[in-house]
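The other protein chains are all here in position, but one chain of the complex has been omitted.
So that you can tell them apart, the chains are marked A and B in the order they are listed, and the count of residues begins at 1 in each.
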Amino acid sequence: MLELRSVTAGYGAFTALWDVSLRVSAGEAVAVVGPNGAGKTTLMRVISGLIAPRAGELVFEGASIGGRPAYEIVGRGIAHVPEGRRIFPALTVADNLKMGAFLPAARKRYAGSLERVFALFPVLAERQKQRAGSLSGGEQQMLAVGRALMSGPKLILLDEPSMGLAPVMVLRLFDLIRRVRAEGYTILVVEQNVRQVLKLVDRAYLLEVGRIKMEGRADELAEQDFVRKAYVGL
Amino acid sequence: MTLGRAAAVLVVAVLLAAPFLPLGVTREYTIHVLVQIFIWSFIGGAWSIMGRFGLTSLGHGAFLGIGAYTTTLLWNFFGLTPWLGALVAVTLTALFAVVVAYPCSRFQVVGHYFGLVTLAVGEVIRLLIVAERDWTGGSLGLTVKPAAGDSILAIQFADKRVFYYGALVLWLAGLYIWWRVDRSMARAAMEAIGEDETAAASVGIHVSRFKIGITVLSAVLTAIGGVAYAQYISYVNPDTLAGIGVSLRIVFAVVLGGMYSLLGPTVGTALTIALAEYLRILFGLKFIGMAETIYGFLLIVFIIFLPAGIYGSVSQLFRRRPAPMPTHARTPA
Partner (left out) sequence: MIDPLFLAEAAINGLLLGGVLALLALGLNLIFGVIDIVWIAYVDLVMICMYAVYFIVQVYGYPIWLGGLASVALGALLGIGVHLLIISPILTSAPVNQLLATGGLLFFLQSFATFLWTTDHRSVRLDLPRLEILDMPISVARLIAFVLAVLVMLGLYLFLTRTYIGTAIRAVSQDREAMSLMGANPQRVYLVTSAVGGAMAGIAAALLIIQYAVHPFFGAAFGPITFMICVLGGLGNMVGAFVASFVMSEVIAISGVIWSTEMGYVIAFVVFIVMIFARPGGLLARRS
């Protein structure tokens, strides 16, 4: 479904990704793990179109998306749940979800999408009229995911979903992501919380200082000694 | 001696000799234009001391006005020599600058916000001058009371060439001050502040003090420029020496020339004054307003197409080095 071939990207004079190649097949759940500053967020942003790649190709469902603007890439079926959630704090929960369905095609399916989101995240239905900024961290994360679902995507990008959440919330959240995945969405998630995320996904890549250092099946990677030593407990 | 140095010496030599060159009938006019260029370049340089660090003041007219009107009023009403009057003006301006800079720096008012606040401040001064028309002459302005003949004490001379050399010295002094600020610790501190205020503060850089200091320096120099201009023209007027019009012109000249280089303000000022004079001569008294219209139009075009300014873009070409980066360049998060 999604393929990156030798993608290089960065900001200004600084290059964050070097020659990155990866694949995500339809229906898969794939993780990209790595330490702080590895370039994981840059990776998400180059896929969703927030930054343009300097070199390499990005292909989604056969079409080249490298360098296309973000609002167009959403239209092709990639939804990006950004780092730090980035919900609209002064809008209500309901308005946030409405914004998620901004695309004309999504607006047509608005009622159905909303129902599905409320079924997955009942707490959002309860707090519909509440200002999004007043929600707890975990609820905001659910709102961010729900908002992404409203656009009717095929691939969902999750950038550090567990960031800033209490461990209990993290478990709940990953559970919910499992349920989202079960609905048929393809997932690409970047995470620092290696242990939890490897339990969630099929395959994973290890990104360090902008380069892919390893890839493999999640259960295999979890066994790797240095993965356990270096990142366990982070 | 490098090519650059040789060129600089040549230019200075020509400038020193200019009032005595056989330019015939145009000599008076050339000197007049050059004096204006020197004074306004000095003022532009003063602005750029603040501007290069993201403190984009759109109200420098306020400092010009305070400077010019203080000396003129003190001379006209009390016969106080403009030399001392300038000291009073400088003190007043410094106080005023602190009053404005203090809340702005404490609460991190920068960019557009700062621009608007300073714009309003510039207009206050202009309005104050107009409102107190009984002793300031209001919008009609005020003439500097003529002294009996040439007088150093009154800074009034019949021969423009005295002003010429005075203005030349002023301009060079301004360049020197700019150069010193550039080289100093203050500059490194201000750039750190520009990059990341909290980080700078955590390393012990007293953010407020630096910002206020730079603002006061810029304001005081501008006031001196205002005094110089008032003495040269022998006339002060709230629209030429205060308010948004003159404030914008100063900023335009500096940005056009290049805010981050020593000679940028001079190049920009020279070009904008030359342009204004050319347009004025071209249109004369016909089509009132057309000269200004074209001026405004060209300024917009220049800003859009030459963001690094003329000097910045040209030096980029010659040195094949990236132009000095503004400390507030927008980078994505």
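The rule is simple: contacts are C-beta pairs under 8 Å (C-beta built on N, C-alpha and C of every residue); 3 or more make two chains touch, one makes a residue touch a chain.
Predicted, not measured: the structure shown is a model, and the values here were computed from it.
Here one chain is not drawn; of A:V74, A:L155 or A:V190, the residue touching it is A:V74. Among B:L128, B:A147, B:V162 or B:L275, the one in contact with the hidden chain is B:L128. Only one of B:L3, B:A158, B:L285 or B:I304 touches the chain withheld from this view, namely B:I304. The set of subunit B residues touching the chain not shown comprises 51, 54, 56, 58, 99-100, 102-104, 106-113, 115-117, 119-121, 123-124, 127-128, 130-131, 243-245, 248, 251-252, 255, 259, 287-293, 295-297, 299-300, 303-304, 307, 326, 328-330, 333. Contact between subunit A and the unshown chain involves residues 48, 50, 69-71, 74-75, 79-80, 82, 86-91, 95, 98-100, 102-103, 106-107, 147, 151.
Just so it is clear, only the chains that are shown with their structure count from here on.
Put simply, the C-alpha centre of subunit A and that of subunit B have 51 angstrom between them.
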